[in-house]
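Okay, here's the structure, questions in a sec.
Of the protein chains in this complex, one is absent; all others appear in place.
Think of it as A and B in the order they're written, each chain with its own count starting at 1.
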Amino acid sequence: MIVHRKKLNWIEKLYLPAILGGLAITWKHFKKSLLGKGVITMQYPEEKWDAHLPAWYRGAPTLVKDEHGRERCVSCQLCEFICPPRAITIEPMEIPEGDPWRKVEKAPQKFDIDMARCIYCGLCEEVCPEQAIYLRKDYSITGLNRTEMIHHKEKLYEMGGVMHGLVFKWNEKK
Amino acid sequence: MDASNFISQFFSPAAWTLLKSLGHLLMTPSGFFIWTTLLKSIILLAVILGLVSYTVYAERRVSALIQDRLGPNRVGWQGLLQPIADALKLLLKENFTPKSANYFYFRLASKLAMVPPVLVLGVLPFGSSLFGVPMTIASINVGALYVLAISSISVYGIVLAGWSSNSKYPFLGGIRSSSQMISYELSLALSLIPVFMIVGSLNLDEIVHYQVSHGWMIAPCWPQGMNFHTLLHPLVLWKSFSAGCSLSQFLLWIPLCISFLIFFISMFAETNRLPFDLPEAEQELIGGYHTEYSSMGFALFFLGEYTAMIAGASVITTLFLGGWSLPLIPDGSAGWWWGLINIAVFFTKIILLLFIFIWVRWTIPRFRFDQLMKLGWYFFFELAVANIFLAALLLAYVKK
Partner (left out) sequence: MQLTLFWIFSSLMILFGLGVITLRSPVSCAMCLVSSFISLAALFITLDAFFIAVIQILVAAGAVMVLFLFIIMLLNLQAEECRRLRFPVILGGIATILCFLILLSQVLASNPQFLEPIPALQSTLSDVKMIGMTLFHSFNLPFQIIGLLLLVATVGVVLLSRRTLK
């Protein structure tokens, strides 16, 4: 299809009316904003969007415990493998004899997420067979150096808290 | 005991005689000229540099408001200390020179970008007079040509920056800017010729004085010879109005309006402002000629650009908008407060023009390079030349 360019008449060819029209539009916006109406800026640290974050918001990844206080992670290391920027480092350990959850066999000894590398893609959450890692709504992750940006296991559990969830396969059979 | 005796007792006799002879030296004609000129230069430079940093701030705030945002409002009340924070930030940054750049010219270019716009300020009448001292630093009889000459050498900073960076984007920016500035200088200079013909002088002071008595270049309908006294006499008032609205005034108004339009638009091109900001077109050339600069090198380009904008606005004000004059307001010979008001009027006009510069920047998109060249060479150049002939014809009729 050929779209023919519109033939301009001589007034349009001067471009001045169009320029003045454009100036009128920007002036309208300027005046409105000057009176404080229609400004869409959010004054960030004072005003936050937290209340309006959608349910599917992808913030910092965290580890969660279930309602019995058991850490859900079984250190299968799937998240470590799938993580695109390789932000996750897991060191598995065997759950010692005598632990009520001995039959789970494995738990993370070390679980580090380098938040300086994390891209908040949510693949770890998606891949986790145990539903142990969740992306929460925390988005302002800061630190003064790189080591401060690494979230260790304790921090991850502290941020994650308890998730009343779906995975019940480790519970005793009734 | 008079004042000088009173002061003298605080000094030793030797120091007092030295002080007195210094005072005499300062009050001799040449001594007086030197220190008043120095004082004027320093104050004007300080005011203009302050204005420059607040123009940057205004640019950011106005652009934000036009785009329904807020802009910088954190540092100080309404962000008014933002320029100082920016300056500190730029000073503290690393002044980096690329390895492949030509060090000497790379460093020289940023200084060359800052100097010409400041030089232009030297001949501008920014006020009538204060305590009998004319408010022009140097009233030379080719002032308007001097402005054009200085603006023509301001291209060196940009060209050298583009060349010495030894990198493709600055180079393209430098090439673009040199061809753009050469093209628009032509229409800039030619559009002024009708003004010179009508005033009959190149002295900026005289051009302003012409406008004081004959009406502004773009608003000729000036009640001639009107002041506060004539306001009380309707007959005199009517007479001065009718003298301002004569046919000859209107005839000369036509070429002057065309001149103003060409000059105003060419000034946008000359100061590399949108819609003519091709030398630094962010989308294609990253930053154009100052892509490789950082810290104070970059700051100098930035300041130079805004100083050029202020210099351009003041040239437009002086040549077309009556300089420091405003109807009904007498000049500085009527009292020092009127002199101060004249300076305030001049700066108010500049600030209004700067607002228009900013307003246009956030309204109109950038030209394509061939459109820019076509506009300059096929349209403005011809129009300016034709305008000269029109002005000459009308002038021959009017002055007969």
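To be clear about the criterion, contacts are C-beta pairs under 8 Å (C-beta built on N, C-alpha and C of every residue); 3 or more make two chains touch, one makes a residue touch a chain.
Treat the numbers as computed from the prediction; the structure is a model and nothing was measured.
Although it is not drawn, the missing chain touches B when the whole complex is taken into account. Residue-wise, the contact with the chain that is not shown comes from B:203, picked out of B:187, B:203 or B:317.
Touching the chain that is not shown, out of B:185, B:277 or B:331: B:185 (per the contact rule at the top).
In the complete assembly, the contact with the undisplayed chain comes from B:149, out of B:45, B:133 or B:149. Annotation: of B:163, B:184 or B:324, B:163 touches the absent chain (contact as defined above).
Where subunit B meets the chain that is not shown, the touching residues are 102, 105, 140-142, 145-146, 148-150, 152-153, 155-156, 159-160, 162-163, 171, 174-175, 178-179, 181-182, 185, 201-203.
Here is the rule we go by: only the chains that are shown with their structure count from here on.
Between subunit A and subunit B the centroid-to-centroid distance comes to 51 Å (mean Cα coordinates, whole Å). Within the complex, the subunit A residues that touch subunit B are 19, 22-23, 25-27, 29-30, 32-34, 38-41, 43. Every residue of subunit B that touches subunit A in the complex is listed here, in rising order: 62, 64-70, 359-360, 362-364.
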